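In this view, the complex is presented without one of its protein chains, the others remaining in place.
Letters A and B mark the chains as written, and numbering starts fresh at 1 in each.
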Amino acid sequence: MSALTLEQEKVLKAWAARYPAPIMGLVEALRQVQRWHRCVTDEDEEYLARLFDVPRVRIHEVATFFPSFTQKPTGRHRIGICRGLSCSLAGSQSMCSCLEKKLGIKEGASTPDGRFSLETMECLGACEQGPALMVNDELKGAATEESISHLLEELE
Amino acid sequence: MTKLLTAHFDEPKLHELETYRRLGGYEGLKKALAMGREALMAEMGKSNLRGLGGAGFGAAMKWSTVPPESKNPGPRYVVANCDESEPGCFKDRVLVTRNPHQLIEGLLIAAFAIDAYRAFIFIRGEYEVQYKILEKALDEARAAGLIGACSIDLMRGAGAYISGLDTALLETMEGKKAWPRQPPPFPTAAGLMGRPTVVNNVETLCMAPHIVLHGGDWFVKLGTPKSGGTVLFSVSGHVADPGVYEFPMGTPLKDILTAAGGVRGGKKLKAVIPGGVSTPVMTSDELDTPMDFEGPRAKGTFLGAGGVIVLDETVDMVMVAHNIERFLSHESCGQCTPCRQGSFWHERILERALSGGGTAEDLVALERAGENITGQVICALGDTVGVVTRALMKKFPEDFKSRFPERRG
Partner (left out) sequence: MAKTIKFSLDGRHLSALEGETVLEAAERSGVRIPHYCWHKALGNPGNCRMCVVEVEGTTKLQVSCRLLAREGLVIRSVTSAARRAQASALELHLLDHPLDCPVCDQSGECGLQDYYMDIGRYPSAMREDKAHAGKSIPLGPHIMLDQERCIMCTRCTRFTSQVSKSHELGIFGRGHSQVVDVVPGRTLDNPYSGNLADVCPVGALTDRDFRFQVRVWYLDETESVCPGCSRGCAIFAHTSTRRPWHNKGRRLARLKPRYDSDVNGHWMCDAGRYGFADFDSDRLGKVMRLKPAAAELSWEAAQREVAAALRRKSAEGLAVVASGALSNEDWKAFKSLFVDTLKASRFLFSPEPDQVGVEDELLRRREKVPNLEGGKTLGFGTQIQSMSWDGLAKDIGAGKVWGLYVVDRDPVKVWGEKGRKLLERLDLLVYQGPCKGLSGDLAHYRLPAAAWLEEEGHFINFQGHVQGYRQALKPLGAAKPDWEIFAGMEKDARV
């Protein structure tokens, strides 16, 4: 895992300066770090604890509470499939199996080349377009076997 | 039929300031500023606008509990809650996508009402597209001088349903894990960073400009005596045309289903979840229920956040119960024991039943455990653990009997 660059530290410092209290920028800063490192490392947490001037335990509690943050690197492309009730009714489970088959991994894992990781997610707020997919923070509605094939090809 | 929030949804460029203003946008704010705080509060009070995030708490009542600057000097905040995460609810996403300025205008009116100079839109992290739409809309509004002395900032969540609960949302904003607080004090007395804070749902705030423009009396007459105005329903599941539908408060459930094209594929209706997965199901006998805050209550359920999920005759209600309890178990913040353990227990019992291992005595355990969780927890998420399962057990005993058979021998 690479350490933070000076440029990156600057971005994080901007989050710490944006809201009425520095610590209010923590969740956004963690989102940023997760995007850069595809996980939040011990080193990142130590840096954020210093930046926000709070005990490390607080950072680790937040980083392990929210599902957006991981302690182990996700794939370069993080694919989530919604398992909420509406999406389940629309067949999210068979979409998940389809993705598992195409990627050759089980839900919760990453491909050996680090290109994809697959996870099931709770409601993505796109119930009318089920089964909903989430690809790198972007919502994709109404997944079909075909659309999934196209999608995977597009993602490097 | 009167539509307020979705009135101009056929305008392709409604999300742009120019279009929004051409259609009367920001006139409500202008009028609010001109009429002054007291008149504004009076109008909001008359409107009977109630919190549309699910709780139904009177919006004007909430605003009025913020102590005046003279009694509690220092900053106060307004937060638009756009952390929509309840399965079946997606209307806030649609509102922000199609008409971001309506939210900004409503937020500015709320800020003026409680004398706040700093406002936030807290949006779930998965709504990245909507985040960008709001960013752009805020830039436009700022450039046009519409935001004035009040600043509006965006903040994103990180994938936890519980962040949508007001006090857990404040904890998230303060860079903590989203463990709900236990009032008192209520956020309006001590909220964000200990300062008086109003947290309102996106839809609630979007109503404000319309109330200001047309008056509280007009608004209340659109709906029912106790629930003013209109309400958005997110309709999904087994319907022909899933989507967001706006109706006056008190519209019968069947009209909403009809608007969404009815049950898909010529199947028969089995049940409807009226307000998102934390609200007990209604059966096909209950389609005349007027959908406002009171109607569903009389049937033992809630309007919730208007997340209507339609279930056709093919659906196994044990699967539905499992899906919902698994959701609650996954999203339980872990703070209080009855919710943390109770939801997980529900999930496991139902999961075992789905794979063929259920017995009749499990139903007794579900019933008893569930009854002892509701009311014994810290927050509203915990209060819903087991509620939907018990309603399903009561209304669809056959589904449960076949998954939880009497043990022989």
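In this text, contacts are C-beta pairs under 8 Å (C-beta built on N, C-alpha and C of every residue); 3 or more make two chains touch, one makes a residue touch a chain.
Quantities reported herein were computed from a predicted structural model and do not represent experimental measurements.
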item	value
Omitted chain's touching partners, listed by label	A, B
Sole residue of B:T258, B:T314 or B:T337 that reaches the chain not shown, by the stated touch rule	B:T337
Absent-chain contact - pick from B:K13, B:K132, B:R368 or B:K394	B:R368
Interface residues of chain B (partner: the chain not displayed)	160, 177, 182, 329-338, 340-345, 348-349, 352, 361-362, 364-365, 368-369, 372-373, 375-378
Residues of chain A in contact with the chain not shown	42, 55-58, 60-61, 64-67
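One rule holds for everything that comes next: only the chains that are shown with their structure count from here on.
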item	value
Centroid distance [mean C-alpha coordinates] between chain B and chain A, Å	24
For the chain B and chain A complex, residues of the former touching the latter	75, 77, 84-90, 92-93, 118, 124-129, 153, 155-161, 172-178, 192-193, 234-238, 242-244, 273, 277, 307, 309, 311, 315, 319-320, 323-324, 326-327, 330-331, 333
Chain A - residues contacting chain B, complex	18-21, 23-28, 30-31, 52, 54, 58, 61-62, 65-69, 83-86, 88-89, 121-130, 134, 137-139
